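Below you'll find the structure I mean.
Only one protein chain is missing from this complex, and each of the others stays in its spot.
A, B and C label the chains in the order they appear, each numbered from 1.
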Amino acid sequence: MSPGATRQDADGIVTLIAAAGGEAFVSRGVSRTIIGLVGDVTRFATLNLKSMPGVADVVRISTPYKLVSRENHPERSTVRVGGVPIGPGTLTLIAGPCAVETPEQTLEAALMARAAGAGLLRGGAYKPRTSPYAFQGLGEAGLRILADVRAETGLPIVTEVVDAHDVELVASYADMLQVGTRNAQNFGLLQAVGAAGRPVMLKRGMSATIEEWLMAAEYIAQRGNLDIVLCERGIRTFETATRNTLDVSAVPVAQRLSHLPVIVDPSHSGGRRDLVMPLSRAAIAAGADGVIIDVHPHPERALCDGPQALVREDLEELSTVIDTFAPLMNRLPATADLTPVA
Amino acid sequence: MSPGATRQDADGIVTLIAAAGGEAFVSRGVSRTIIGLVGDVTRFATLNLKSMPGVADVVRISTPYKLVSRENHPERSTVRVGGVPIGPGTLTLIAGPCAVETPEQTLEAALMARAAGAGLLRGGAYKPRTSPYAFQGLGEAGLRILADVRAETGLPIVTEVVDAHDVELVASYADMLQVGTRNAQNFGLLQAVGAAGRPVMLKRGMSATIEEWLMAAEYIAQRGNLDIVLCERGIRTFETATRNTLDVSAVPVAQRLSHLPVIVDPSHSGGRRDLVMPLSRAAIAAGADGVIIDVHPHPERALCDGPQALVREDLEELSTVIDTFAPLMNRLPATADLTPVA
Amino acid sequence: MSPGATRQDADGIVTLIAAAGGEAFVSRGVSRTIIGLVGDVTRFATLNLKSMPGVADVVRISTPYKLVSRENHPERSTVRVGGVPIGPGTLTLIAGPCAVETPEQTLEAALMARAAGAGLLRGGAYKPRTSPYAFQGLGEAGLRILADVRAETGLPIVTEVVDAHDVELVASYADMLQVGTRNAQNFGLLQAVGAAGRPVMLKRGMSATIEEWLMAAEYIAQRGNLDIVLCERGIRTFETATRNTLDVSAVPVAQRLSHLPVIVDPSHSGGRRDLVMPLSRAAIAAGADGVIIDVHPHPERALCDGPQALVREDLEELSTVIDTFAPLMNRLPATADLTPVA
Partner (left out) sequence: MSPGATRQDADGIVTLIAAAGGEAFVSRGVSRTIIGLVGDVTRFATLNLKSMPGVADVVRISTPYKLVSRENHPERSTVRVGGVPIGPGTLTLIAGPCAVETPEQTLEAALMARAAGAGLLRGGAYKPRTSPYAFQGLGEAGLRILADVRAETGLPIVTEVVDAHDVELVASYADMLQVGTRNAQNFGLLQAVGAAGRPVMLKRGMSATIEEWLMAAEYIAQRGNLDIVLCERGIRTFETATRNTLDVSAVPVAQRLSHLPVIVDPSHSGGRRDLVMPLSRAAIAAGADGVIIDVHPHPERALCDGPQALVREDLEELSTVIDTFAPLMNRLPATADLTPVA
């Protein structure tokens, strides 16, 4: 309550909360009165307590998400994508081209990814681009290329969907649906992928707090889908030396708040090829359940984000990193070899 | 070029640019070489110059947007919504409830808005909410209420659309389509509203640079729709005393870069009723072409953002502010009175 | 308390708080227990409550500053500098060169400032510069120039001090000491200016929350000096179109929390001459008690921040802005004319 609040003001809150089926406990100090509320917080949220006379501020103590919270589900979850696990005990490499350009480029990238121990193939057929003049992806033709490459390599596919009405189509090709950072609060899309019957990789919004990220996951979970993998991909800060600022703390924080697996995208975080390796190591060491990496057989010809794509020789190093760091983190590399698909 | 770049590296760039139909001018210093490129920048963007040997960095000098830029369209534009102008020379008040809840609440809010001199009625039928447990809007039933209230008050309607596939439906009721901050990079939605044949109010993404905001407008413009009004609504910063940080500088900056009108939403910027008036004044004084304000007849019962809604007595003050500040800015209040609708 | 906290955990807190002379009120819900604490918060802060078993989080409700708070001093204060008031009811223009370079340049700038209605002259003799290779100011020679110009123009002087051990020297010349954004948490300097017997202008740290800014003022106030003027000068955000992001909301927010006057520096906020006028108007309209502006007779030769300095013709416009906006804000321009100095 504000310093000038009256006893009646406090009584008004107590009555209001009681009417909403909750309980209000009044703590009266010399200069301040604090009221603790317990009960159905969702209902309290509709009461506009901040507008009540005498109220200075309303501070929420409990978490606003439930299904993805670890409070009621203390054990960390494993999400399986085409048989490949993402979760505690394993370390999953997802790799592939930022954008699907041609069958040859996609197959070549997939073979590079598989050779490096990738368990899943990433590749974008629908590309959200800041500029309308940039390459926007091949659409369904790209999905068909991905499906062909999966048939050839055995790697399950992770691919982005950018519009609620494409979800069914994309889900008919993909093993895992990706929701990108620009759609992290596109709630219609979140609900649609929640209903699609496919695991979902949910990238963190570029200015989303960890709580907002988990609320976005709650939108998916509410539709009955708990096969959600959270992906930290860098947040927007004042620093311009990197494309985004990898918030590596978000890995342990999100894992403590939520039972969902958390992976990291070092390629989009740094936006620079020379940062992918140190950021991958940092992510794994922070406890990430996996990393997702851009690779390209010929980055100088890439139609999207070439400067951050790893090439063949980098992938050998990445493979070594995963093999040496995984045991220190008590994890097994979750390769497609371990989990034969197709 | 990086300090260790060779003459061949520079020659490689010159050849590449020439092949792309451009020209490259080499400036050779003692420790550094700089190459200036002129030509079709869109084409250069596909060349992955950053991956070329010897290249340290690529800095874009020209603006990446064209249709919304003032470079080729120096005169500032006026957008008309149901006859009400938004642009230079006028000052437009858009007011109404954050969310349409009932016919009574909407009508009452609209009459309050009109009495205060509003030219347009705002009101949300589709509400993007951070929590899936919060009120999500009435959908088409809300649109019908808005249409009824327009018939009764003569105020044209501004309402948000959150999904590309609702655009046609919403456009059949609304005079102006609003794209919200969470959809500021939902490119499918931007393209859909660009094709809908209705003026669009484009809110700035909460972590969008002014350039990204203009790029989002370019997505709409590319579909043939230049009736776009930019709306600054606060950006995300480290400061927690306000819901968002109103970037009042964005008003003159965007007006200098683009010919599109720029308005301000002081309600969502500050998130507090007591800040709406000072922020409205600041916006107008910075040169905004209008302001959009949350009003509610009974904020304590509002289902959405009650704490920031203005009430009856605030609106009288707002009305006075507009009447006294407009002449100082060489603007005429653009009320529905001046521009009879219906 | 965390969900798994026991009754003993809560009892432990109650006992601890009682031992510290406070009172703890326990609110027990089905899934959560909340404890409201009242008493001497400064003492509670030493208890490390966050480390106690069962504690999930500690949220401070009361403000951590006292002397500068409006809670115990509801009336807004006026600070007088060489007779010129800064506070409610007046609108004070402070103008002058970013850096004192020569007697001629300083005098010329001061005459420009006075002609535009400035009540105080700004000018830096000690310049904190990001680069050690940039002009660092004239030091005491600059102070002497300022004193000479004051004698000639009658304008009291505001000048920056950057080191605690220069405070006495600078105070022997200056009418008001300025603490810059880079020293906003240089606590030794804050204490020294608090003891110097001169009014202080305290710029907001470039990443300081409003609360931290007021805490910095509290350091000054604690030494017995309440003649403090807060100066908003833009905060650091992701936006790069402006040098800093003017947080215009900070004006009304700080004025509601603190009784101290609040002015705005539009020159350093925007960092661009063409933004000074719109940002000055916005600051005044938001309720600022004054503005501080860079002027330079020949900005193209300025040794510091030339691109943001106003020139002669801008100042006429600024003068008109102040004259026309002041009455709307129920303020009188506080010029040196009104308050003859020297």
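The rule is short, and it goes like this: a contact is a pair of C-beta atoms (placed from the backbone, for glycine too) under 8 Å apart; a residue touches a chain by one contact, two chains touch by 3 or more.
Since this is a predicted model, take the numbers as computed values, not measurements.
Note on the undisplayed chain: of the listed residues C:E71, C:D163 or C:E317, the one touching it is C:D163. Take subunit C: the residues that touch the chain left off the picture are 42, 45-46, 48, 50-52, 64-65, 128-136, 162-165, 182-183, 185-188, 206-207, 212, 215, 218-219, 222, 236, 299-303, 306-307. Across the interface with the omitted chain, subunit B contributes residues 3, 23-32, 34-39, 56-57, 59, 61-62, 71, 236-238, 240. Contact between subunit A and the unshown chain involves residues 207, 209-211, 235, 237-242, 245-253, 256, 269-270, 274-275, 278-279, 281-287, 324-325, 328.
One rule holds in what follows: only the chains that are shown with their structure count from here on.
Counting the residue numbers used at the interface between subunit A and subunit C, over half appear in both copies, so the two copies meet with largely the same residues. A separation of 31 Å divides the Cα centre of subunit B from that of subunit C.
Contact with two or more other chains is made by residues 207 of subunit B.
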